[in-house]
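Removed from the display is one protein chain of the complex; every other protein chain stays in position.
Up next, subunit A:
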């Protein structure tokens, strides 16, 4: 027997991160009981998102315009390019307000175990952007993991011949972190990256 529309809705909701079948049922019921306030606006927002939001062909960010707002923003620093793994990382940096330049989203990182090589990453356009004379610094904001740092080394080596400064994020003690509770890897990285007080 074909699933009813309610079952179909629950199945789709249950696929979302953070939702299982139980919470999907609760969510479906919540939406169906608040048709005007929640269900229809959500359906419309989803429909518009599906229709309009696309990856930016310049940086790989997700936006409803292409190039995205960040790439079009003339107030941003054209000389700095920050390379991140995923769009979520870009959003995190934007939330922090720490960076006012442009971004480049790789769409993942090199992985020996998963067989993900350079050809699977958004690298061709990065090489093009790195050759732009306006770009003076490329910041590699990649995870402090074996795969993330392997990718950072690979990019740094490929970019070494270009007239740009290649930098990477520091690693060490997080804000609010007690040394006693830090893992050994973070402490090792923090000690390696110590600086004059």
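What we mean here is this: a residue touches a chain if its C-beta (ideal position, glycine included) is under 8 Å from a C-beta of that chain, and two chains touch if they have at least 3 such contacts; residues count from 1.
FYI, contacts and distances are computed from a predicted model.
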- Message: There's a gap in the complex where one chain should be. From "Tryptophan synthase alpha chain", "Acetyl-coenzyme A carboxylase carboxyl transferase subunit beta", "Allophanate hydrolase subunit 1" or "DNA repair protein RecO", what does UniProt name that chain?
- Response: "DNA repair protein RecO"
- Filtering A:97, A:115 or A:133 for touch with the omitted chain leaves A:115
- Message: Considering the complete complex, identify which of A:38, A:149 or A:167 is in touch with the unshown chain.
- Response: A:149
- Note on the structure: Residue list for subunit A contacting the dropped chain reads 17-18, 110, 112-117, 144-147, 149-150, 153-154, 156-157, 171, 183-186, 188-189, 192
